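Only one protein chain is missing; all other protein chains are in place.
Entry: chain A
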Amino acid sequence: MRREFKLPDVGEGLTEAEIVRWHVKAGEHVTVNQTIVEIETAKAIVELPSPYEGEVAALLADEGQTVDVGTPIIAIEEGAPDAGPGRTSSVEDLVPSPPAEGAVEPGVHGSPAPKQAAPERQPVLVGYGVKLGAAKRRPRKAPQPSAPAPAPVVPSVPRQRGGVTVLAKPPVRKLAKDLGVDLATLTGTGPQGTITREDVHAAAAPRQAPPVEARPAPAGREERIPVKGVRKATAQAMVASAFTAPHVTEFLQVDVTATMDAVRRLRELPDFAEVKVSPLLLVARALLVAARRHPIVNSAWDEAAQEIVVRHYVNLGIAAATPRGLIVPNIKDAHTLTLPELAAALTTLAETARAGRTQPADMSGGTITITNVGVFGVDAGTPIINPGESAILAFGQVRQLPWVVDGQVVPREVTTLALSFDHRIIDGEQGSLFLRDVGAMLEDPLRMLAWS
């Protein structure tokens, strides 16, 4: 009788193994527990013993081949026609069930997802992940009308249970206490008369309260927005970034009183008469100066080449909220611009974005990004790195806070900087030094001059 030995899961939750070496070949006689093959799993190299005695009919997998658990790897012709008990194999046993082609994941509507090169493993807590594929489920019987569940019994007359210990679990007791329900007045509907959570809720609810009916949601309660365009691009970029680059975010609170003074004084200079001078301008300048001191923050991870690309130029991205959604145009070669030029570029960029006229070229090739979350009146966030870059700086709102200067608490203008960086490229030390330098320059803008 021909027996096929299917690759077993030899290590608690493995899904596949590589055939390393066959110890037998077709035509050879094998005995039970004779080593027939070496396999390598994610955990170990393991020798597999034959479960059958007989002649090897065929090797069904090649050395070097990776085989899914459950795939037959060897066929053995057992000597006796009826060799003991053992399992009877059926056709179903022998044919591996391939994952259904084009299986649609539950919950996904519309057109099928783009075909992926290889099915991805779903990460699980233990082991090596679950293979995607159609889950096999036993068919259920057609639903039959069933008797309505008995409504919880609400006692109409509270019953005194003096002297008798009331049965209720501690969380239910707490709930009763919180809702002001006296447990002794209730009759429990749980096992052995235990008072349940539902009993307490029922007692706490006003008696005449009408039953809450499930109503169909009136029009306008929900709205479905097709995901496309900027939203779709943003979603893809954010997911790609968040799940490929390990993000680290660091925060720094900075006294920017001096910077705010500098902004006011710059506005009065004739050179800046035609352009808008905002605190963002000095943050951008500080970032450019710091990036020159720490070039690694202005780099990119090249997965294909397994290289880090350090850029000696800065295309400074500025995240902009537009009616169409978030876009991140960048200022090309921002490191070469004078301060008035930088101010002009920022103004143009913002106006173009707001007008919805930003061209795709304006949004590609960025090397590092600033997101000015402060304009929305918030202090900080954990920004997600723009794909293809290695760091992003969030600039929070500037507001007056009590600050200690020379041992005295005084009102100062304070902001929060948050720097997210790709930890594959940038170590905590490098990221921290960069952030510290940006903060130091905003604390004392003279440093910007000193370090330029």
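Definition applied: a contact is a pair of C-beta atoms (placed from the backbone, for glycine too) under 8 Å apart; a residue touches a chain by one contact, two chains touch by 3 or more; residues count from 1.
What we mean here is this: contacts and distances are computed from a predicted model.
Looking at the choices "Pyruvate dehydrogenase E1 component alpha subunit", "GntR family transcriptional regulator", "Carbohydrate ABC transporter permease" or "Cellulose synthase", the name in the UniProt record of the chain not drawn here is "Pyruvate dehydrogenase E1 component alpha subunit".
Interface note for the absent chain: among A:43, A:173, A:247 or A:436, the touching residue is A:43.
Touching the missing chain, out of A:12, A:406 or A:429, is residue A:12.
Touch with the chain omitted from the figure is made, among A:165, A:192, A:306 or A:408, by A:192. The set of chain A residues touching the chain not shown comprises 5-12, 32-33, 43-51, 84-87, 138-141, 144, 191-192.
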